[in-house]
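Only one protein chain is missing; all other protein chains are in place.
Here is chain A:
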Amino acid sequence: MVESEDTAIEESGTESVQRDIKSLVRKISDNNWEIPKGHIPGMRVPGRLFVSENLLEGIEPGTIDQIANVATLPGIQKYSMAMPDAHLGYGFAIGGVAAFDAEEGIISPGGVGFDINCGVRLIRTNLQKEDVVPHIKRLTDELFNNVPAGVGSKSRFKASDKELDSAFLEGAKWAVDAGYGVEADVEHCEGNGYLEGADPAYVSAKARNRGKPQLGTLGSGNHFLEVQYVDEIYDWEMASTFGLEEGQVTVMVHCGSRGAGHQICTDHLKELSQAVKKYGIELPDKQLACAPAQSKEAQDYFKAMLCAANYAWANRQMITHWTRESFEKIFDRDAEDMGMSLLYDVAHNVAKLEEHNIDGRKKEVYVHRKGATRAFPAGHPEVPFAYRDVGQPVLIPGSMGTPSFILCGAKEAMDVSFGSACHGAGRVMSRAHAKKEFHGQSVKENLEAHGITVRATHPSVIAEEAPGVYKSSSEVVNVVHELGIARKVARVIPLGVAKG
């Protein structure tokens, strides 16, 4: 694995030689770089990139261009931003954060992405690492068999039209009402597991057809279901508020809105491409298609996007239920007895209407977070009551074999990043390259030698997602910690991973 990390560094190093990344940015302070307004014509505000000096070297010049492109969009507030895990995306860079005036601004599907509300949740247990390690192979198998995963995977449950509508409207709450979980689950989700304003009338028949058989599936690619243990606590007070202690076993679920969300984005992107011409919006990149926030086209997309966001919360909730069942079977104990409660659930790809303080005035803005996490601080009314004294949990998944992090939204987030933090490690190597570099079976054996059990539908998935293809997640979270937008609480290490 050490070899692969070296290769990853060489790769990004080669790219940075092609166009000197430092000549494109201006240092504001440690971990904070400006992309000046002149970077491309038409920028309304400067760009801001939150990275360490070391991580800056790995940023592709195209990512800088994408941050600058977003800065040209009407009604953008303060800065077009990108988090330390930034890399090339479509339209917006992955890791991109931008807020647009609710009246004068725009809404863009490119600022959310195809996998609407791809997100992460963390389930606590009262089990200790040593309780689980002897059973980890059987437990991982059970999770892999119980939670459908893989390309085109179908759910154990096929939603009726009525159930699909309820999932679109009520998200995790629908799933709990349908028997997939407990009341307390929804209280521990961002936005209580659903967003108001969703309207299935704006979801196409195609998106519905893709959505019905996939509700309750993990999907493929970087999505996973992982059994972990807490190996390090950085802040004892916050950890205790979050109900975390060293050695404790947790489960992380990383997935999104599946085909329903992908199709909703595809459909509305098409509509909005036409709207761009209608409203005479100049775009540096077609994938930034958008419309004035109050226009019919933008609002239609927004109502459909909220359906996909809610679907994703329902999806993660159903997976939570089957996770509890899997633990119950392997340990022959009730989930409640094993303390299997939800710590929190966060969205990584979503646009929301939020109130922020901008230049001393309270303002309604559409905050687009694409590969970024909301990170509201202590005292914010949207932080669940149980965490309001410390701040919102921010969940940052690693990759197989690398740690994930639990952070807590902090005060500076509201001033610096519209209440946002990073979302993961970010790739440094293409999937094709990864498949040449790594062999799925040997990556699996190597991980098993380190005590990590992996189950996947295909060995190539393991090669594509090998730990060496990602940036160091600890370096990424250190940046947001040092900036004071989210504080490190705990680190978790994988024990068993189920993947598409």
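Note that in this section contacts are C-beta pairs under 8 Å (C-beta built on N, C-alpha and C of every residue); 3 or more make two chains touch, one makes a residue touch a chain; residues count from 1.
Basically, contacts and distances are computed from a predicted model.
Not shown: a single chain whose UniProt protein name, out of "Tryptophan synthase beta chain", "Tetrahydromethanopterin S-methyltransferase subunit D", "Cbb3-type cytochrome c oxidase subunit I" or "Protein archease", is "Protein archease". Summary of contacts with the chain left out: across A:146, A:341 or A:460, the touching residue is A:460.
Contact with the chain not shown here comes from a single listed residue; of A:28, A:151, A:184 or A:201, that residue is A:151. Considering the whole complex, the residue from A:160, A:209 or A:357 that touches the absent chain is A:209. Of the options A:50, A:79 or A:114, the residue whose C-beta touches the omitted chain is A:114. By the touch criterion stated above, the residues of chain A touching the omitted chain are 60, 87-91, 94, 113-115, 150-152, 206, 209-210, 219-221, 259, 262-263, 265-266, 269-270, 273-274, 285-287, 289, 427-433, 457-458, 460-461, 464, 500.
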